[in-house]
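This report concerns only the one structure given below.
The excerpt is restricted to a subset of chains, each kept in its original location.
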Amino acid sequence: MKKRMNLLLFSGDYDKALAALILANSAKDLNLDVTIFCAFWGLCLIRKPDSIKVEEKSLYEKMFGIMTPKGPDELPLSKMNFAGIGKKMLTEMMEEDDAPPLSAFLKGARKKDVKFYACKLSVEVMGLTQDELIEEAIIADSTTYLKDALDSDIQLFI
Amino acid sequence: MKKRMNLLLFSGDYDKALAALILANSAKDLNLDVTIFCAFWGLCLIRKPDSIKVEEKSLYEKMFGIMTPKGPDELPLSKMNFAGIGKKMLTEMMEEDDAPPLSAFLKGARKKDVKFYACKLSVEVMGLTQDELIEEAIIADSTTYLKDALDSDIQLFI
């Protein structure tokens, strides 16, 4: 039977999402099944950069939608972000070393069929819709997460 | 044999405690045994809101006790807290969606017999006493944590 890894991506930080996606891509290369369950701030990673349907949202949902990052490029660093300076420094250091940026790792993970779940409760509270997320994201509840995690050989909360 | 989930709640953030308790409640509904080992800032979740015995404490312990949150309602957001504005926004968005607040999830977990451990070293360093924690919290050391985690099917550090 294939080994499996399950990541609960709670964080919306650039560096932590990078860690999650590097693990996901490496695990796929080792022929593991990989699930990333995006909850709360972690949903920011799988938001489409350019589609907010503001009309149907409450005031808070609109504000929250505008204040939170949309897609991989907008995520801040978890430490030393310094209004984006620290993040720019990191991404240029990655470029110097020919390490691809977060968006490339996300593309890779999608190509390699990493399964992306979007936490139902988080999606509802934040007022997001399926259209605002990457196409293959499946909206799923905590029971779905737990069943997947129970069947996995590695489970991490990131 | 019953499946088990073990959560090490290190964080004292409202959103992360929410994630832990939602997982704990869902796991109980799936008939899993659930342990939450509260360490460091995570102890703030299981502090009683209204009992500080300041007399027996050192100056640092008194200061620390006053500066740290007491119980679920006082926990800040891990991101965008903005001196409480972000958290108020989130809790109102949860209300709009009929999602219960953190304190309700804590009540649920206690009713469903989630096992709460309080990290002995953290309790001692912070100068907390058993009386300042919810009744069922058992003060336990890292060895107790490790044995419980080894017997568990899911272990997460939150």
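Remarks
Letters A and B mark the chains as written, and numbering starts fresh at 1 in each.
Quick note on the criterion: a contact is a pair of C-beta atoms (placed from the backbone, for glycine too) under 8 Å apart; a residue touches a chain by one contact, two chains touch by 3 or more.
Predicted, not measured: the structure shown is a model, and the values here were computed from it.
Oligomeric state of the entire complex in this file, given as copies of the one sequence with 2 shown: 3.
What we mean here is this: only the chains that are shown with their structure count from here on.
Put simply, chain A has to spin 120° for its C-alpha atoms to lie on chain B, with the angle rounded to a multiple of 5.
Against chain B, the residues of chain A that register as touching in their complex are 8, 10, 12, 39-41, 58, 60-61, 63-64, 67-68, 121, 124-127, 141-143, 145-147, 149-150, 155-157. Those residues of chain B that touch chain A in the complex are listed here as 3, 5, 15-16, 19, 22-23, 26-27, 29-30, 32, 78-80, 89-90, 92-94, 96-97, 99, 153-158.
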